[in-house]
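Encoded as C-alpha cells, the structure appears first; notes follow it.
The complex appears here without one of its protein chains, the remainder shown in place.
Moving on, here comes chain A:
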C-alpha cells in the first residue's frame, strides 16, 4: 500500500525558511515543528523538574518545612501533568516530526498546516493550566489522575478540563498526521515490514492515541458536567458511581503509559543496533511484540484499582492479563541483548543511555510484575513502591530514551558533534542521580510509606533524605544537558552525513545538518 509521491507543484518549497519569529509561528516544515516540539518539551521538563525539586525539598526531612499540604498536592499534580503531557509526549511527537519523514523518505508530514496547529495548541493549553497558579483557589491539587468526586469539588477545575481538552486535540491531530504520513508517503519499495522500528513504534503509538485520547476527553467532559452542570456521572448522591470514574480514567490511562514507552522501544532498537554494528536481532518479532503490547494495553486497566472492591473473577482476569504483557516485553529485551551479543560495541553517550534504558526499564518492569500480583498489590497499593515503579519506567525508561535520541540524532539536526566527554559526564550524573532518587523509594514503599502526603513517619527519614539528595543531583545535572545541546547547536566538530559508522537508515543518507527540504524526490529502496 505504498503510495508513490512525485511531481510536486509546490514551487515555494524550494526556498529557505522565513526570517525571525514568523518562521516559527507560521512554519509548516516538519523539521521546524519537530524543533519547536523538542524545545517545548525541554522547557516543560525543566519546569516539571523544578516542581519535583520542590517536592523532594519538602520531603527531605519529616514534618512540614517549606509548604502547606495543599501547596504540596498542587506541586505533585502539576509535576505529573507537566511531565506527561508537556515533557514526554511532546518530546516523542517532536522526534516523530523530525524523523518519520526522513526515515520513510517523505518530503514532509502529510498535513503540514495541521502539524503547525497541533504544536501551537500545546503552549495555549499549558498557559491555561498554569494560569491557575495566579488565581484564587490555585492550581489543581487532586493528582494527575483527577479522581472524582475529589476533583469535581475542586476550585479552578474548569481550567484543568479545558487544558486537557486542548492537549488531547493536539495529540489527536498529531497522531492522525503520523498515521496518514506513514500510510501514504513511504518511499517506493518501503513495505510496512521494511519500515524502521522508530516509525513502527510511532504508527502503533498513534493508533493508541487515536483510540484513547477521546476517552480522556470524555472523562474530563463528564467531570466538567458533574462540577458545573448538575449531572451525577460520578457523584453517588445523585446515583452516579465514583468507581466508574476510575474505570473510564484507566481505560485511557493504561494505554497512555504505553504511549509513553513504545517510541522509546523504537529509539533504543536503532541505537543499540548502530553501536553494536549489527543489524537488529528479530526486526519482525519486535513489530509483533509492540503490536501485542498495544492490544493487551486495552484489557489490563483495572490493575490500577485492585483495591476498589472488584469480584475475584475480575481481579484474576486483570492479574493474568497484566502478567501476559511480560511476554512481548521480554521478547524485546531478549532481542536487544541478542543484538549486543558479539557485536563490535562502542560506548558513545547514546549507547550508554540506551543500555541504561534496557537495564533500568527492566527493573521497572519487574516491580510492575510484583504490583500485578493482586494479593501483593493490596500491600503495595498507593505506597512509594508504586512511585518507584512508575518512575523507573518513565525516567530511566522514557526520559533516558529521549536523551539517547537527542544525542544520537543531534549531529544530524545541527551538523555539529556534541562534546563526547560532557555527554558521558551528563550520562553518569543522570544515571547515578536517578538510581539514588528512586531505588530507596522501593524500600520505604515496602515498609508502608503512603504516596501523596507532604509529611511522613520518622522511620522513613533516612531513605527520604537519600532520595532527595539523588533528586537534586539528577535535577541539576539536566542543566548540563541544556548546556551541551545549546553548545552543539552553535559549535562543534562538523558531522559527516552518516555521523555514526554503524548507522543505517535513510536519514543518514542526507547531509548533516539535514537540509531544510529532504527527499523532494523519493529515494529508491532496494531489496
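Keep this in mind: a residue touches a chain if its C-beta (ideal position, glycine included) is under 8 Å from a C-beta of that chain, and two chains touch if they have at least 3 such contacts; residues count from 1.
Note that in this section contacts and distances are computed from a predicted model.
Peer 1: Considering the UniProt annotation of the chain absent from this complex, which name among "histidine kinase", "Carbohydrate ABC transporter permease", "NADH-quinone oxidoreductase subunit H" or "Cytochrome c oxidase assembly protein CtaG" applies?
Peer 2: The chain we cannot see is, by its UniProt record, "Cytochrome c oxidase assembly protein CtaG".
Peer 1: Of A:128, A:212 or A:471, which one is in contact with the hidden chain?
Peer 2: Within the whole complex, the residue contacting the unshown chain is A:212.
Peer 1: Just to verify: which one of A:244, A:323 or A:422 makes contact with the chain not shown?
Peer 2: Selected residue, touching the omitted chain: A:244.
Peer 1: Looking at the full complex, which residue from A:126, A:233, A:281 or A:306 touches the chain that isn't shown here?
Peer 2: Reading the full complex, the residue touching the unseen chain is A:233.
Peer 1: Would you write out the residues of chain A that touch the absent chain, in ascending order?
Peer 2: On the side of chain A, residues 3, 5, 8, 10, 70, 107-108, 110-112, 137, 153, 155, 172, 175-176, 179-180, 183-185, 210-219, 222, 230, 233, 236-239, 241, 243-244, 247-248, 251-252, 309-311, 314 touch the unshown chain.
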